[in-house]
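A single protein chain has been omitted from the complex, and every remaining protein chain is retained in its original position.
Here is chain A:
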Amino acid sequence: MTAAKVAPGTSVARPRPTDLASQRAWDLAARVCDPEIPVLTIEDLGVLRSVAVDGTRTTVTLTPTYSGCPAMEAMRDDVLTVLRGAGYDDVTVELVLAPAWTTDWMSEEGKAKLVTYGIAAPTGRSGVRPAGAVRLQLAVKCPRCSSLNTRELARFGSTSCKALYECRDCLEPFDYFKVL
């Protein structure tokens, strides 16, 4: 794995490379969407970790959201398809685990897109979770009616990254992207 140089001012979440050739490939790869949440790009998610063009060779690294997330396979294939379609013949997509992905890397724009799509965005930041055996969860806002009068139906939802909630005001169920 060759870690690309990162432009000053870019975040840990979106380490866009500095050199023009790599940037061009990054911008292409960055358009690939999450197959389960198609409003989010892998760049919005912070899953795209590096793109390095070295001569004719292009190396892309992705990091999984969850260790067993099956969507990684689709993302890998889509990155390959997009780059090959743009004329990059020699493309390798690798998976890295460190540093571990966190919902803190999700872009503000991505969070807004999530809510519009009907999925509540992660509330608060990951990191040290409160001590104690039984935890309290911050209120999650309903993406439909913005009510805070919601309750968790199931901690584990339709995909690894989501929990299932219901709104007690508009009575609709909705997905919540868990803080990780």
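Just so it is clear, a contact is a pair of C-beta atoms (placed from the backbone, for glycine too) under 8 Å apart; a residue touches a chain by one contact, two chains touch by 3 or more; residues count from 1.
Everything below uses one rule, namely that contacts and distances are computed from a predicted model.
Chemist: Could you tell me which of "Phenylacetate-CoA oxygenase subunit PaaI", "Cytochrome bc1 complex Rieske iron-sulfur subunit", "Glutamyl-tRNA(Gln) amidotransferase subunit A" or "Transporter" is the UniProt name of the chain missing from the displayed complex?
Modeler: Per the UniProt record, the undisplayed chain of the complex is "Phenylacetate-CoA oxygenase subunit PaaI".
Chemist: Among A:67, A:116 or A:146, which residue is in contact with the omitted chain in the full complex?
Modeler: Only one listed residue reaches the unshown chain, and that is A:67.
Chemist: One chain isn't shown here. Among A:23, A:107, A:123 or A:160, which residue touches it?
Modeler: Final answer for the missing-chain contact: A:160.
Chemist: Residue-wise, where is chain A in contact with the chain that is not depicted?
Modeler: Against the left-out chain, chain A lists 1, 3, 61, 64, 66-70, 72-73, 76, 93-102, 126, 129, 132-135, 153-160, 164, 178, 180.
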